[in-house]
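Encoded as structure tokens, the structure appears first; notes follow it.
Of the protein chains in this complex, one is absent; all others appear in place.
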Amino acid sequence: MLKPEEMTRVVVVGSIESLDATIECLYELGVLHLIDFTEQDEEFRIGQPLPTASDTSQKLLKLRSIIRSLEIEDHKPARAMHVHDIRSRMDQALVTLDLNTSSKADSRQKIQALVREKEGEIRALEPIVPFAIPVELFDGYDNLSSFVGICKTDPSAALTSKVAECEVFADARKSDVVVVAFVKSEGRTEASKILAEHGFQEIKLPKVKGDPDEIVVQLRKQIKELEADLARIEADLDAIRKQFADFIISSDEHLSIEILKAETPLRIATSANSFIIDGWAPSHRVDEIRTALDTMCCGLAFIETVSPEKSEETPVKLKNPKPVKPFEFFINLVSTPKYEEIDPTLVLFITFPLFFGFMIGDLGFGLSLVVLGAMIRWKFKSSPDLLKLGAIILAGGFMASVFGLFVFAEAFGVPFHPPVENPDEHSWEVIANIPIHPLLDKMRDSMEMIAISLVAGWIHLTVGFTFGFVNHYPHSKKHAVGKIAWLLVLFGLFAEMMVIAGDATQTSHFMNSTVLSPIPDVSADMIGIKVSMPALGLIVAGVLGIVVFEGAMALTEVVGVFTNLVSYARLAAMAIGKGAVAVAFNFMLFPMIFESGNIVVAILGVLALFVSQAFFVFFIGALSSGIQAIRLNYVEFFLKFFEGGGTEFSPLSYERKYSVITK
Amino acid sequence: MWFAGNRGNYAYACTRVKAKKRFLLSRDVYSRLLVMDVYEVGRFLGETQYREEMAKYASVYSGANLVEVAVTRNLANTYSDILGFTTGHLREMVGNYLKRWDIYNVKTLLRGKMTNVRAEEIVDTLVPAGAYTEAYLKSLIQSSSVSEIMDALVADAALAITPELVREVVDAGRLAPLEDHLDQRMYYDLLKVVKGTVSADKLLRDFVREEIDVTNLKVLLKLKAARIPEDKIVKYLIPGGMDYSIEKLRALAQAEGMPPIIEELEKSSMYADIREPLERFKTDRKLSGITIALDKALIRKSEKFAHFYPLSVLPIVNYMIRKKVEVDNIRIIARGKASALSTTVIEDLLVV
Amino acid sequence: MPVREIQPTRSELLEVKKKIKLTQNGHKILKLKRDGLILEFFKILDQAKDLRVEIARRYKEASEKIAIASAVDGVIAVRSASYALTGHPEIQLRSRNLMGVVVPDIKSSKIVAPLTERGYGIIGTSPRIDEATEAYENLVETVVKAAELETTMKKLIEEIERTKRRVNALEYKILPELEEIERFIAFRLEEMERDNIFRLKRIKDKAEARAEAKAEI
Partner (left out) sequence: MALDPTAVGLALVGAGIAIGAAGIGTGIAQAQIGAAAVGATAEDPKMFGKGLTLMVLPETIVIFGFVVAFLIYGLV
């Protein structure tokens, strides 16, 4: 938590004969993050690929082209194939497949192109069918220029009046006009100008002879025949697919793994007699590598730990407890943190559901989201990203339910009890009397909502600046102290805003009793605004600190802190906005359901309610609240401390799903 | 932007191109490719941006041919992709810049046709990214004779092919005059279409003029090194360069031998980029080092331009150049490997 | 000339002697020529060896350059550039005399075409195609030079071979034959001399005997 897994810089050295075995061993373990060797010199050069690489590459190229021809990229074999079988069948199968598929795929492609071509011709011919003139008569005259095309508006009148000796045929269709115009060559430019004004688009007629009507019919027939051919080829391909798909996918996986290993030397420094593998490994697994190398490489390769040089990029493997882990998704979406940086996943784990829950703040929607999240996790077990997303939605939905139940006391935009000010409003009292009363009313306690948002923002930003302090402390004490100056500004601004807000909402018990009590009431009126002296003092001290530690240029960003704080008002804005829309819908639909007395209307009303609710839950609610909740983290929070750009820990490893190897 | 006429989707296109740029192969990758054999190179590329084309052509070609065809097609696809996602005036500019591939295609087509290359093979080495569609080029290739192709090309006023050139090609079988005519014509047209009056156009125009400079310098170096007299050199020069006017180039052509050009280059804005090969030229008299350095200098310039004007056509042009260079590099590696050239020789040919 | 057919006359002997002298002279000269040619050959051989290495190097360079060019400018562009080059290298063939051997003297022209006439666009291509073209042009030039040298070498070898054969023929066949003829003629002449003397003696003896008999009678 907060810190990634501890890494140790290691070097594996060995004699060149043991390179194969070492690579095999490292892939088997899957814990060494290789650093690519790039600086070649006289002594050490990048290694040669293992001898199998060329042959394997050739096969893979063929195989992948076959996969493409057969369109089986997404095929998933039912069971894994044994590597022995793959090896023994490979050559034979490749020959057969190569012969069968490529020619079939080729002719399929050709027929498809032909069909497209013919369809294009039909498209070109169809507009001129009504004229019933043989196609060859449309152009090819010595002294006549012909225009065939589609205009937005009818140009006949303009043409006949302005161009001498022209013949225009027009066929008006739904939204445009098909125009055929014959003009003496002299009037060509004038005519094309007029046509352009009418939005003329030329139709390129195919070089055919005869009645367009008949030709179209013929073309249709030809297309039918071609499609029949296509179906036959498709059937043939299907047979091949049935027989070989499993084998092909398994082989592709196996060969890809082979090539991965065979080309690893390209990332390694080798000399005539030895090799050096540079890398990182999780500290607690170094010994594991040592033992494995000893047993698998017969003492020809060794691992040494070295103390890293300063500038080196340590790969980052985030380390978080299982419930927090899904929120790493959000981190990876932006950038991997640097090794020395604080990993903010834990904060996301806390704040995201809170923000999200506050914005949705509805038991009904919340529970729907819980169900949605659970369903995603259940349906998409194989996709790690979707699994994480499911967990995030689940957590958000849970917090939304909590807020909905205990704070806002409402479900599906309908309160448990009608508000005191408006006893006639629809509520769940119609169905059941839930013994929970709202602490806050979205619509009526808007100032409190904003204040709570700002408090959340204040806490969130404080954590952000603190992280910034911790991140900077090891390499720049000055910058670290600068963060404290920023904190002072933040505290001052926050206190001042609270004072103003408290002033504006004097009636609010929440504001006065909870938020304002810690701030000493020493204030003065300035230009009509109540300014708290302690707050002012904090801001001044902070600004001075910023000038000293970060330079005068940083002053421009003081406004930024203010913006950041206000930005949290979006929490309230989303909650209020969403609440208002839900109320509006319910206001329109409820009378239909309860008061119409007509069962059909009632059912329609319920349906409309469901549709609108679904819309709000999944689009406005989940999507935009999610975006807002994550934005507050990305923009307001991360920018205070997060640099990112770290290297993700990606050890030498592979995954066998469709092929098995037994020793 | 929607409120300022149809200027084009700069934000979208430039960021998209910038994202594309991150997928260009890095120097480290080249050094690894140099160690691989041609099949491994093919397979490796099949796992990068060239995946689609590699898989598509692996059934027809193999070895260096496969790599060459696949990367060339990928280049064509990338270009039409870029042209496809730009809009408005931006699209026009990109389209104009891409017209050079029309020239390339016409040249390749005629060359292939005259040397009896298989039709499919010609088609696969084309880069249909300009105004000529692939279908049109295919129909040209299917024309039975060179003279028929020339007839079709003469009809295109943009190419401005004179009857004299047709005679050279059809009767004498000499392509050279036509090739040079087309290359000059391309720049001539480009400068005509991309006027300096619109500010967006001006950026592109300036860059094209820099490009003309580099092209002219290369031609001048080549011809001077071959001791061609001034009156013959002049007809190969392209007017409109940025730093080197025709007059200036003519003076250089007139001057005795190579030293004046070398001196001129030492004063040029690209000197920092070409210093080393220039020094080397003084001892080994090999031009190719300088020309590669000039190409690199132009790329660097376009990089700089793209950086100065991040929301203009220049980042897109920059990417298109970089992509072409990458494709050239890959082809050089594959072909070089196939003809068993040594790694150091291949390395020297790369523009990295 | 078969020995039997030879007229063993004094004049013939003189003739043969003259011939031997001449042949010996020729043999000496031919031997000198042979050695000279061999020396020349080795000189050219060294050059040719260097050129061979040069061709191999240039070829490697050219293929690398063209690989680079197709990597940078694309295969089609390079191919088109290569097709577009319609001008063929022109070669002027002349000959030159090297120690009595006629060897080719190849002057290649316009292999290195100026940049503006190479058949591909100047503006749109990278210098890599130029470099490749240049490398190939250099290669062709070297090949032409190599052709000249290698033909010269071939001709030289032929000439050396021929001269060697001639020297050998003179040394091992013609000279010994002539000497044998000389010996034969000299022998025959000697023999004929002796024959004559003997006959004269006999005649003298006979005449003396007849005179004695006449006297006795």
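Letters A, B and C name the chains as they come in the text, with residue numbers starting at 1 for each one.
Convention: contacts are C-beta pairs under 8 Å (C-beta built on N, C-alpha and C of every residue); 3 or more make two chains touch, one makes a residue touch a chain.
Everything numeric here is computed off the predicted structure, so don't read it as measured data.
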item: Shown chains that the omitted chain touches within the full complex; value: A, B
item: Among A:L94, A:V129, A:M447 or A:A554, the residue in touch with the chain that has been omitted; value: A:M447
item: Touching the absent chain when the full complex is considered, from B:A19, B:A135 or B:A172; value: B:A19
item: Listed residues A:K118, A:R570 or A:K640, member touching the removed chain; value: A:R570
item: Contacts of subunit B with the absent chain, listed as residue ranges; value: 1-2, 9, 11-20, 22-23, 85
item: Hidden partner chain, residues of subunit A it touches; value: 330, 332-335, 446-447, 450, 504-505, 563, 566-567, 569-570, 573, 627-628, 630-631, 634-635
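Note that in this section only the chains that are shown with their structure count from here on.
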item: Whole-Å separation of chain centres (CA-atom averages), subunit A against subunit C; value: 89
item: Centroid spacing, where centroids are CA-atom means, of subunit B and subunit C in whole angstrom; value: 60
item: Subunit B partner contacts - residues on subunit A that touch it in the complex; value: 36, 38, 40, 46-49, 53-58, 60-62, 64-69, 98, 101-102, 105-106, 259, 263, 266-267
item: Residues on subunit B engaged by subunit C in the complex (per definition of touch); value: 68, 103, 107-108, 110-112, 114-115, 117, 122, 125, 172-176, 178-180, 182-184, 215, 218-219, 222-223, 226-228, 232, 236, 238, 287-288, 291, 328, 331-332, 335-336, 339, 341, 345-346, 349
item: Residue ranges of subunit B touching subunit A (in the complex, touch as defined); value: 28, 31-32, 35-37, 39-40, 42-44, 46, 54-60, 62, 66
